[in-house]
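Notes follow the structure.
With one protein chain withheld, the remaining protein chains of the complex are depicted in position.
And now, subunit A:
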């Protein structure tokens, strides 16, 4: 999708190109242009109170040519993907999917909020799937807290013990038999991501 107005600095223009490519690749992605700034998304969002930029402001800032600022916000990584905004938006904008699109642009361009390592959890998750074909919950948790907050790792040991005593914590990862199939699919699909 081409921008109608184009006087953006080069860096911003590049980010916007990546964003448009992302939103044009899911059903109704283009409807993001229909925003009427009513704020229903922000009102319905259970975590907007903790966001530095609200969902409504996200679209306003984008229109103002400040995509980089959005990518540097905590907002996109606070979205818990509950789809409340998506089902209530009177303009039919797929807001949750747009948040995912923003996350992917942020990952691709490596632009993140300072001191806010939430995205590293997704990265660790992706590595787990490549390795085992499944999610390894304990490994994922440990890997994340080692990178983000080592102190928290120790405070969580009580929680771990409670779950373990009830047989609800898998100590070892479960690898699927044909993990090679999953890896082959990932490798092949990865080629399509680098456009």
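Please note the rule applied: contacts are C-beta pairs under 8 Å (C-beta built on N, C-alpha and C of every residue); 3 or more make two chains touch, one makes a residue touch a chain; residues count from 1.
Please note the rule applied: contacts and distances are computed from a predicted model.
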Any idea which of "MMPL family transporter", "Ferritin-like domain-containing protein", "Disulfide reductase" or "3-isopropylmalate dehydratase large subunit" UniProt assigns to the chain that's been left out? "Disulfide reductase"
Among A:40, A:54, A:73 or A:86, residue touching the chain not depicted: A:86
Which of A:11, A:36, A:50 or A:146 sits in contact with the chain that's absent? A:50
Which one, A:7, A:114 or A:167, makes contact with the chain that was left out? A:167
What subunit A residues would touch the chain not displayed? 22, 25-27, 46-47, 50, 77-78, 80-84, 86-87, 94, 96, 100, 103-104, 107, 118-119, 121-123, 125-126, 128-129, 133-135, 137, 141, 144, 148, 159, 162-163, 166-170, 174, 176-179, 181-182, 184-190, 192-193
